[in-house]
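With one protein chain removed, the remaining protein chains of the complex are shown where they sit.
Here is chain A:
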Amino acid sequence: MKSLPIVDHPTKARPFVADTERFHWHDQALWFVRSKRDKQAGSVPEWEHLRSLASQIKTETIANLGDYLVEFERNATALGATVHWAADAAEHNEIVLKILRDHETLRIVKSKSMLTEECGLNHFLEDNGIEVVDTDLGERIVQLRKETPSHIVLPAIHIRKEEVGDTFHEHLGTDEGASDPQYLTEAARQHLRDKFLAGEVGITGVNFAIAETGGLVVCTNEGNADLGVSLPRVHIACMGIEKLVPRFQDLSVFIRLLARSATGQPITTYTSHFHGPRDPNSELHIVLVDNGRSRLRNSNEFREALHCIRCGACMNTCPVYRRSGGHSYSATVPGPIGSVLSPTRDSSRYKSLPYACSLCGSCSDVCPVKIPLHHQLLAWRKELVGENLLPYSKRISMKAASILFRSPRLFSMAGWMGRKSLKILPHWATHNRLNTWTIARELPEPPRESFRHWYAENRKR
């Protein structure tokens, strides 16, 4: 595989944040979702207890993942499902293609799945002559625009309704200039209805799979997963191996946390349970995908990232994500959790992401399964320095700072020189493009003396 270009988050973020109107609108849209989430979380008295419980269940599941996966396979098979194992994205895609070929399928309907996004399934199938229709409205919009989702729960959150109007005018023949959400949604509904009727195989993601029963749960707000697998005879469910919960009763913890954290709803509109194929003429294929998850499981530092239930709350709360947009991360999963996960796949390519964070810690506090996200991002920075991936200019400036801070005399002298030069140099000499700080900010007005100097003069004992 050819190596992909290095992601430089500050550069990728610049056009988004430079468009003041767009980023403010994006920021406010996501803040609205977070505020809804706050109200919902606040309405559950045992919210913090649920978070702890969820975290404990996940810790236990990941610790015994092998056993639970075998248990799941056994029970799912007993229900009549066919379980497939894929070590990586390529294997996953081949498995799906083979099932489609076996059924001579040329058209599939697909509900939202970040896993298939991670595996690049759409492109792979299209290259193999199969028509793929994303049935989640937001996903359909980005698919028609030949873009990728910018958010894992709200894939088209970066696009305004006027832009959706233009896209639908071009692809679905809606009126030019139409931007009324109800009109556009109705057009999408009609368009997707035809696609649902023509679909021969339905592909869904999986929100939770239950080891104890062999069943799986898919949560959507549009009912598109149900519709997508109700008409065709074949349902392919693609899941990362970390989606497992041990017992049926564990769902009660996660279902309560998921929708509240994701969109601020008490529950998703459709929480669909699939226990085996729906009738003797139907097939249910479950593809279990590793794709780097076992490696993550072996990491003491980042294992907890496997707790993630993909609610997107960390993105909605992240002040950097809200202002830089999901595409600035150049990854399937953006935002804080994405900045933890992406470098586990390719630390060199994604080395700027752990630094795309002000370490405010809001993501860790909002996370329904208590992943210490901002501490993991900090841990990543150490890792990157250890791998010699920090640019030389930054390495050297930290070395210099270390020497400075080890010597009070040197430190005082440097401070004196800094204050003096700020005082005597003209404004243009200290405030220019070379000094990143001063592009948007004034430097502090230098005081006459340092505190240590003042103390020596005024509090001599």
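Quick note on the criterion: contacts are C-beta pairs under 8 Å (C-beta built on N, C-alpha and C of every residue); 3 or more make two chains touch, one makes a residue touch a chain; residues count from 1.
The definition used in the following text is that contacts and distances are computed from a predicted model.
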Name of the absent chain as recorded in UniProt (options "Lactate utilization protein A", "Carbohydrate ABC transporter permease", "ResB-like domain-containing protein" or "CRISPR-associated endonuclease Cas1"): "Lactate utilization protein A"
Residue in contact with the excluded chain [from A:G66, A:P181, A:P266 or A:P408]: A:P408
Absent-chain interface as seen on chain A, which is shown: 9-10, 13-14, 17-18, 20, 23-24, 27, 31, 38, 41-42, 44, 47-48, 317, 319-320, 323-324, 354-362, 364-366, 378, 380-385, 390, 394-395, 398-399, 401-402, 404-408, 411, 415, 418-419, 436-444, 446-447, 449-452, 454-455, 459
